[in-house]
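With one protein chain removed, the remaining protein chains of the complex are shown where they sit.
Labels run A and B following the written order; every chain starts at residue 1.
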Amino acid sequence: MGRYIVRRLLWVVFVLFVITLITFLIFFVMPPTDPAINFAGRQPTTELVAEVRHQFGLDKPLVVQIGLFYKRIFFGDEYGWPGMGFSFVTRSALKPIILGRLSVTMQLALGAAMMWVLLGIPTGILSALRPRSIFDRLAMGFALIGVSAPVFFLGPLFLYLFWYKLRLAPGSGYYSIGQYGLGTWASHFIMPWIVLALLYAAFYARMTRANLIETMGQDYIRTARAKGLPERRVVFKHGLRASLTPVVTMFGLDLGALLGGAFITETVFNLPGIGAYAIKSVASGDLYAILDVTIIAGFFITFANLVVDVVYAFLDPRVRYS
Amino acid sequence: MSVEATQRAAAPLWETREPLVRLRGVKKYFPITRGIIFQKRVGNVHAVDGVDLDVFPGETVGLVGETGCGKSTLARVTMRLYDATDGTIEFEGEDITNLSGRALRERRRHMQMIFQDPFASLNPRKTVGSIIGAPYRLHGTVPRNRVKPEVQHLMELVGLNPEHYNRYPHEFSGGQRQRIGVARSLALHPKLIVCDEPVSALDVSIQAQILNLLEDLQEEFNLTYLFIAHDLSVVKHVSDRVAVMYLGKIVEMAPGDTLYKNPKHPYTGALLSAVPIPDPDLAEHKRRIILEGDVPSPIDPPSGCRFHPRCPNAQLPRCKDEEPVLRPFHPGQIAACHYPLEDRAVIDTGSS
Partner (left out) sequence: MPEPLLEVRDLKVHFPTEDGLVKAVDGVSFTLQPGETLGVVGESGSGKSVTFLTVMGLVTTDQAVIEGEVLFRGQDLLKLPKDEMRNIRGSKISMIFQDPMTSLHPFYKVGYQIAEAIRTHQQVSKHEAHDQAVEMLRKVGIPKPEERASQYPHEFSGGMRQRAMIGMALSLNPDMLVADEPTTALDVTVQAQILDLIDRLKAEFNASVVVITHDLGVVAEHCDDIQVMYAGKIVEFGNRRDIYYGPHHPYTWGLLGSISRLDSTSKERLQPIKGLPPSLIFVPPGCAFHPRCPYAFDRCRTDVPELLPVDGHHASACHLSLADKERIFQEEVMVRR
């Protein structure tokens, strides 16, 4: 198992290096126009461009540039660690902005994740244990809707129904817990959490159901029953344990991707998360901000993959020996 | 004794004929790799570890052995589905060991294979007609408009209803699917058919049907069979000569009756005694040789005679230090053993 983890870690380091390199190539080498101009924002003046060039060391040879780029990212720059650079559009260091945005996305993602796990997986389990029953049909029917209805449809629908018409929920926007207290913070997150969670809950319900049904048909379940084990133990200790492994790994990957920015939800509900920030940066031509978001998203997904692989090996002993 | 002489000793009936297939020193190793970043080869699975075998035209050679003995690998190496790690494979006198591409495809027309699992070896998305007719399309031996009648003729030959030409595999039973596999292998009128456990997955009464079918087809088309199975009774029944394999090597080869009446290699004796006999009285007279432990792994075979750790006849140090070579015993029989079994049948009823 140890060797397995070490191998995965080394691989992750390698992937991070490659992501960084490719990002560098995309932003600094590939564009047909001078990157200094690109980074200078919408209205580049000659002085601005020169400032950019100097700051990013774009006048230095390529190899040095790459070296500096790596150094900035992994060891930090003059604005702190990790090195997120400077935006020439907003004229400020990017690190505090991005970290702030990241925090909002995390609140959104983690809250929704808890919801979709608590909603989707038990639904899937109950459906699998009573296939073709009324519950199963209803649950899978809802799941079908959840899978088909995108956030940009459900979101405004919810806002219209629950905020505008029924006055049950507060409107969009982010109200930090520190400033506004638990109640306000939570009430503004409820709808975005639900809307985001519904989609994933639907997927997870279907996947859990399918996995569990397949697992319950396996020979070792028959053996467990033949031993005289109580059915609850057969289902949970034997059946679920085996069928949840792919669900757990899926969860890791989904969460990792979501942390890179749930931009539709953030936009619809006006939450200042990193996804919305990415869109804003694209619109305003803030190239370094986009670069930062790209790298962050890449790193999150890579780490999510690592965690998922390790957890999988922990859950399934057969994997450890490969 | 030279390899050639040994092989001739194992096949006295065919002394004057040339073998259809000639294997010499065939080895097939599968690498085992380990390493954190760069995978390096730390060992090999010695699936086939030095096999000499002649298969003469028109005969059925049975290959029998347990898991890890290498019989399936040997069959696939013979068919060039795997590349041999070492040794030569000759087909009709021609060295095909290193053939590839078009030349190999040409030779492949003459050797076909029937697989074990009638459920897995047929493409579920293709109709039966398409499956059986595929060889024609691949090799262009039959013009397009003649494919269907040829296929239907084959279907009749193997006992299938030609009107089922457009049905899919799942609409057939296991035995019928195996017949489809047989028909497919006959399409190109091959000289050699390798049957890899063709009846193991079938019910007993259906097994008998398929075995009889194979027998009839052999006579009609003058086929040569290499028949692989783990069921010694079945192998003995269909084969003219039987080769017993253990850990990648042939340990004994003889005509079926000789093998049964006078096995020389203790492993053969153990195999024969392990086969359950459907006859209670005979079963009581069986000379029981029950082996200890499991079949060892072909990754690190024992030194000297590979069977020595489990052999009831083994005597150290010779069996551990010196690997025995195949040598002749009774007519048509060769075995590799330093302390072979005495002349006695496994089922000793006192009469012979």
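Miscellaneous remarks
Methods note: contacts are C-beta pairs under 8 Å (C-beta built on N, C-alpha and C of every residue); 3 or more make two chains touch, one makes a residue touch a chain.
These numbers were taken from a predicted model, which means no experiment stands behind them.
The chain that is not displayed touches the following shown chains in the complete assembly: A, B.
Of the candidate positions B:D279, B:D300 or B:D343, contact with the unshown chain belongs to B:D279. Checked against the full complex, the candidates B:R76, B:R167, B:H230 or B:H338 give a single residue touching the omitted chain, namely B:H230. By the touch rule set out above, chain B reaches the unshown chain at residues 66-67, 173, 175-176, 203-209, 211-212, 215, 230-234, 236-240, 255-257, 260, 270-280, 282-283, 290-291, 294-295, 346-347. The chain not displayed touches chain A at residues 218-220, 222-230, 238, 241-242, 315-318, 321.
Following the convention adopted for this analysis, only the chains that are shown with their structure count from here on.
A separation of 54 Å divides the Cα centre of chain A from that of chain B.
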